[in-house]
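Below is one structure, written out as structure tokens; the observations come after it.
With one protein chain held back, the other chains of the complex are shown just where they sit.
What follows is subunit A.
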Amino acid sequence: MRRPREVRPQVARRFRSAAPGGRTVYLVHPGALAATVYEGLAETLPNGAGLTVLDLGAVPEYADAALTGGRAATTVEALADRLLAAMEPADGVRTLAGWSFGGVLALAMVRAMPAALRPERLVLLDSIAPTEEYKQPDDALEPGLLLGWFAMYLGAKRGRAVDLAPDALAGCDADGGLTVVLDAAVAAGALLPDTPLPGLRKLYDTYVDGLLRNNRLTAPHRPEPAPLPLVLVKAERSLIPGDATLGWPPLAPHGLTLHTCPGDHYTMLGRSDSLDVIAPLLHTS
């Protein structure tokens, strides 16, 4: 057997270099979507600004856990240290941001940084706070909830929104709900018409294992309050639509500013109208 190809990307992926003395945005990306989703953000940032994505897809102990049952042999703190080590030495102004679970890691990175190197603020992109009130046991993640998120994810992956009626997944188990998602995805052109249900089931199981991995990493994590102001950008179709703060106030003794952008949890990273909201928040001092 030939050895597997080494196609794993670098942890720190520079999408654009900052001009000398310019601001570099470091954005923690926990996978699910390819890191190339940030190409649009790199183009939307003002001239002179840089963008480096810290891609957890390049950290084997994290990324491979979604393919092997959803249990990562690491911790939030260890991952934060790994990402900090991947950052370049500070040579200009920096903004730190994190999308989704990346926000949890970004906060842990801030706590682990020497005070002199900390950015002025932390920008959280539709990230749920790792507080006790917002942690959920695995079995609280019911199929109806997960399938709705999965449809959102699938639509973002394929560039075609997979719209479901509000109660389409009510009371569905995973198999029944996947049939509903499959029909909607085929109708939207997100999947080929003859996509088999077992194939979609494999994709769904891997997606859920990625969520469970993050849930299990968050469970034992005990975050300290942020030593800097927090900025939360929530998607209009967030993972928790009815919750304005996603649980961050107890971790924000230096202030929490709230913003909303168009799109859902996934499409917020690529839509130009959403990036028009996000880019200034990443760049403004």
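Note that in this section a contact is a pair of C-beta atoms (placed from the backbone, for glycine too) under 8 Å apart; a residue touches a chain by one contact, two chains touch by 3 or more; residues count from 1.
The rule we apply is simple: contacts and distances are computed from a predicted model.
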Of the candidate names "DNA-binding transcriptional ArsR family regulator", "SWIM-type domain-containing protein", "Polyketide synthase" or "ABC transporter", which one corresponds to the UniProt protein name of the undepicted chain?
-> "Polyketide synthase"
Out of A:T68, A:Q136, A:T179 or A:S272, which touches the unshown chain?
-> A:T68
Out of A:A19, A:L192, A:A244 or A:L258, which touches the unshown chain?
-> A:L192
In the complete assembly, which of A:R201, A:H221, A:R237 or A:H259 touches the absent chain?
-> A:R201
Cross-chain touch to the chain not pictured, restricted to A:R111, A:K135, A:R158 or A:R237, is A:R158
In the whole complex, what residues of subunit A lie against the chain that is missing from view?
-> 1-2, 4-5, 7, 34, 64, 67-68, 154, 157-158, 191-192, 195-196, 198-203, 206
